[in-house]
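So, chain A:
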Amino acid sequence: MTAAATATETSALAVRDLVAGYGGIEVLHGVSISLESGQIVALVGANGAGKTTLLRTISGLIPARSGSVELFGKNISALRSDRRVCAGLAQVLEGRQVFGPLSVEDNLRLGGYSQPGSSVEQLEAMYRLFPILKEKRLLPAGTLSGGQQQMLAIARALMSRPKVLLLDEPSMGLAPLLVREIFAVIADLRATGIPILLVEQNAHAALSIADHGYVLETGRIALSDAAGALLQDERVKTAYLGL
Partner candidate 1 sequence: AESPIKIGSVISATGPASFLGDPEQKTLELYVEKINAAGGVLGRKLELVIYDDASDANKANAFARRLILQDQVDALVGASTTGSTMAMIPQIESAKIPFISLAAASVIVEPVKKWVFKMPHSDRMAAQKVLEDMKKRGFKSFALLSDTGGFGKSGRTETLKTAAAMGMTVADDQQYGEKDTDVTPQLTKIKTSGAQAILVFGTGQAPAIIARNYQQLAMKQPLYTTHGQASLEFVRIAGAAAEGIRMPSPALLIASDLPDSDKQKAVSIAYAKAYQDRFKMDVSTFGGYAHDGLMMMVDAIKRAGTTDKEKVRAALEATNGFVGVSGIYKMSPTDHMGLDVSAFRMVEVKGGVFKEVR
Partner candidate 2 sequence: MSDLSQFVFSGLTTGSIYALAALGFTLIYNASGVINFAQGDFLMLGGMITSASLAMGLPMPVAIVAALAITTLIGVLLYQLAIRPAGETSVVSLIIITIGASTFIQGAVQILLGKNQFTLPSFSGDASLQLLGAYVLPQSLWVIGVGTVLVVACALFFHFTLLGKALLAVAANRLAAQAVGINSGRILRLSFGLSALIGAVAGIVAAPITTTTYDLGLMLGLKGFVAATLGGLNSGVGAVLGGLLVGLLEALVAGYISSAYKDAVPFVLIIFVLLVLPNGLLGAKSTERV
């Protein structure tokens, strides 16, 4: 374990010994990760490893059975998900999860639900980022194509001007051009100091942009290292990079 694995007082997000699951099934068996300001941390793992579960537990959508989540040194384990969003934690959900019957614009405005008021400029910013959304802004989000919905999901999360961003497979279903664009946006966000926890199946791209990386295997952190080092790791190469 390297230094980044151990959370410090100043960590933007510190997860300690998180245990969570569904019903009778325990999926996460004590996961600890940390995220520093201005850092991108990539989380990779096979299908069913528990990445989505981890992100959802951090954002409070799934109750943690034990362990803690700290946001900028403040323990938020007891907060409901909406309080966590208010505290600056935003998430792009896996599988898009747009509000199908609502218009694209309403979807975006709801993204800013926790920060009422400032949303107009932010809305314009999102439309600049994804012009297609502006074109479709009055249509029900459910009629968008898969990739367009993914853009909407990302834009919706950004609407709340998050202080920490959790991304669950943001590039899924996006055309290659847009994938690059998304990664550029992620890098830009880091530049503005927003720390990002990135779950990506496109592990190569994720680790290339990330500062630090974790490998999750069946609910446990199997590896934690600088992203560059992980890219060179033989186990990572065979299991996740298809090499």
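Heads up, the rule we're going with is that a residue touches a chain if its C-beta (ideal position, glycine included) is under 8 Å from a C-beta of that chain, and two chains touch if they have at least 3 such contacts; residues count from 1.
Selection criteria: all candidates are chains of the complex that A comes from, given by their letters.
Note that the structure is a prediction, hence the values are computed from the model and not measured.
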Any copy counts here: identify which of 1 or 2 touches chain A within this complex. 2
In the complex with candidate 2, residue positions of chain A that touch it: 59-61, 80-82, 84-86, 90-91, 93, 97-102, 106, 109-111, 113-114, 116, 140-144, 156-157, 159-160
